[in-house]
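Of the protein chains in this complex, one is absent; all others appear in place.
== chain A ==
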C-alpha cells in the first residue's frame, strides 16, 4: 500500500514539473517526500503524524492569508468540526476511514461556504472579527450538542480498514497514509497558488480596486479561496481525528485558531513551504516542552515575539530573501 501512495505522489510531482514547477521547488518536494519516508524509522510516528496534520492545516490557512490576503481568526471551526464529523462518522456510522475523512472534509467545506459568504462582505479587521465570532458559535455548539460528547469529546474513534482492506491500527501503517494525504494536500495547494485562479487571487491581494476595475468580481474569488482553505483545513482536522482517535473541544477552541496563525507567521506567510516549517517548530516545542506545563504557552509567546522582531517575513520568508528565490 505504501508503495502505491508513493508512486501516486511522485506521479503528481512529475506532472507539476512538466507544467513548470521551478527546479528548486521540485527539489524541495522530493526532499520532503524522502524525509517523510525515512522519518518514521527515526522518530515516533504519532508525533510525525501530528506534525503532518498541522503542516497541512497551516498551509490551508496560509492559502487564505498569504495568497488571498484574508486573515481568518476562526480557522479552528473548520479544523475542529471536520474532526468531530470524521470521528462521528467512523465511530457511530461505522464508515471506513477514507469515507470518514471525506465526510469531515465536506462538512468543513459546507461550513466554510456558509461562514465565508457572510464574512467576505467585510474587510480587514472586521473580516477577522466575523470569522472569530462564527468560530465561537461553532465552539459553543460543540460544547452543547449531544453528539460531540461535551468536555469528553468523541473518544476511542476506530481507525478501521482503509478501503475496507488495509488495517490502520498500526501507527506505522497509518503514518504512510497520513503522509500521502498531506503531500497530496500540499501539492493541491501548490497548484491552486500557481493556477489562473491563483493569479487572480494575487492580483486581488495586491490591489483590490484595480482588480475590480479590470472586471473581476472579487467577492466570488474571495469566497472560493475561503471555501478551499476551509476544506483543506477540514481534511487536516479529519485526519487528525483518526490519528489520535479523538475529536475534542481543543480542536474547535479559539486558541487552535491562534496557533495556526502563529505557525504560519513563524514559518513565513505567503511562502509555499513556510507554514510547514512553522508547524514543525510549534508541534515539536509543544511535545518536548510538555513537561513545563503552562510555561509552554509563555515560551511559545516569547519565540513568537522574537521571530516577529528578528524576521518579519518568517523563517522561510527570510531564507527566500537571502537566496533571492520564491520559496
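Note that in this section contacts are C-beta pairs under 8 Å (C-beta built on N, C-alpha and C of every residue); 3 or more make two chains touch, one makes a residue touch a chain; residues count from 1.
Following the convention adopted for this analysis, contacts and distances are computed from a predicted model.
Can you pick, from "Acyl-CoA/acyl-ACP dehydrogenase", "Carrier domain-containing protein", "ABC transporter ATP-binding protein" or "NADH:ubiquinone oxidoreductase chain I-like protein", the UniProt protein name of the chain not displayed?
The chain we cannot see is recorded in UniProt as "ABC transporter ATP-binding protein".
Of A:162, A:218 or A:285, which sits in contact with the chain we cannot see?
That would be A:218, which touches the missing chain.
For the chain left off this view, which of A:123, A:199 or A:297 is in contact with it?
A:199
Provide the residue numbers of chain A that touch the chain removed from this figure.
Listed in rising order, the touching residues are 16, 19-20, 191-192, 194-200, 202-203, 206-207, 209-218, 220-221, 224, 228.
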